[in-house]
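Each remark here refers to the structure printed beneath this line.
Only one protein chain is missing; all other protein chains are in place.
Entry: chain A
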Amino acid sequence: MDVRGAATWEALASRDASSRDAAMASLHQEVMRRVESVGPMPETPSGPSATSAPGVADDLSDILARVLMLSKRCPYDDVREKCVWLLRSIQDIGVRIPRPLGNGPSKFIPEKEILKVSKVDARTIFEEAFSLGRLDNISLVMGFHPQYLESFLRTQHYLLQMDGPLSLHYRHYIGIMAAARHQCSYLVNLHVNDFLQVGGDPKWLNGLEGAPQKLRSLGELNKILAHRPWLLTKAHMESLLKAEEHSWSLAELIHAVVLLTHYHSMASFTFGCGISPDIHAEGGHTFRPPSLSSYCVCDIANGNGAVDELLADQQVLEVSGEVEVLMERMKQLQECRDEEEASQEEMATRFEREKSESMLVTTAEYEECVPSRDVSRHFEDPSYGYQDFSRRGEHVPTFRVQDYSWEDHGFSLVNRLYPDVGQLLDEKFQIAYNLTYNTMATHQGVDTSMLRRAIWNYIHCMFGIRYDDYDYGEINELLDRNFKVYIKTMVCSPEKITKRMYESFWRQFQHSEKVHVNLLLMEARMQAELLYALRAITRYMT
């Protein structure tokens, strides 16, 4: 089935309507054949495994899960309709069919809002992504910003599939390592599948100790990069690059670093937007019939109940002035900037203050959160987490962007050792940084560059990266406390993001704008990590 199945799924994603038709027909046959061989499912909830041929039944439920996924996510109407029809027809025979768990691609954003976008703006990109084999929930959520999504997918495809120094299963394994660092089970599951598909050794998945020495030595870098990148020194690079049996080449290391940072920031995004598991993946669907209790749980957890909405409305009323206040402040800053010139000392202290204040923004609401064993086996030293930059005593010099910037230095280094990736990343950063629709909530024609710059620089500030030419006082003016908490949590310990945090900042803003913020955070974080890693490599090279 596997071989046939793969071809069928692929054909379903083709742009050619007739081949989709054919694939759909063969899928239909396949399902029916299996349904017959399994026989009607017993009514007991013990599930398909109780039947005579458990293997076939498992197969069947796998296929059904995918059919379910197609019926919801496929960008082609014909396939969606036929999948729905197929499911319904076998349900009539008496086969239990799966049903999606949760509400859409994101736990935070109502499904209908996301799907609305996917039908218009991002459609061609989705089709392209789909034909490349996958349209995951992350892409669906990013579909709010098609321009960025395109660049993102191109970069990710290049990093994972195209020519590069690392072999395919290494790439996925590094992705797993990086995502596991943040206990992002969504990304881990995604790449465990991919890893196995490209022929990776399942033993590696038992934990880092099962992986080759070469990957194990990357664990340290992964750890530091994820939580305290400012501690990276050229010694770390040296230990990876020094010539011995399990050493890395420079090109491989660059590739690995790019992958690590990419997946660290992806983990941030995944949590930040509350991405739920893909429908066909484990945990994305259930065969259980909807019961009353599960309804309740679902609605409460996702805040889609009527009561909740009512509450939210009230909240919106209360804070309706928020956007206007923010805009007013931006305007003020723009105007009074020339008049009141802060002294140099003042500027320096403002940076320090912002830095230290970011420490006070606590994220410890859910301290008891313990990584599940399942995911934590992919990394070592689970206790190692984000620690505030420049903590008591240990003084780490501030990273000055003017001395090592992505545009001037990082780009050249990456592009030299891993051609084309520098270009791709550069485009991605620029699109993320410059993306704007000149809107804020309901207001049109607003220059948001100041706000975007404040967010970007605030993240870099948390990583101890300083822009000489930025007045960090602006951050205080523009970013309120709830927002800071969200940013800090998302960037430093994304696994602790809750729906409440997501909702409590910028209440009047639209979901697409919150996703936009998430993209900004994600890219800023990635660049910050990259800058530290690349600087260390540069220092090693000179």
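Brief remarks on what is shown
Here is the rule we use: a contact is a pair of C-beta atoms (placed from the backbone, for glycine too) under 8 Å apart; a residue touches a chain by one contact, two chains touch by 3 or more; residues count from 1.
Heads up, the rule we're going with is that contacts and distances are computed from a predicted model.
The UniProt record for the undisplayed chain lists the protein name "GATOR2 complex protein WDR24", from the options "GATOR2 complex protein WDR24", "Large ribosomal subunit protein mL40", "Ribonuclease P protein subunit p14" or "Interferon alpha/beta receptor 1 isoform X3".
Within the set A:L60, A:I109, A:L253 or A:L413, the residue that contacts the chain not displayed is A:L413.
For the options A:D16, A:E36 or A:D403, the residue in contact with the chain missing from this view is A:D403. Residue positions on chain A in contact with the hidden chain: 337, 341, 343-345, 347-348, 400, 402-403, 407-409, 411-413, 416, 426, 467-469, 538, 541-542, in rising order.
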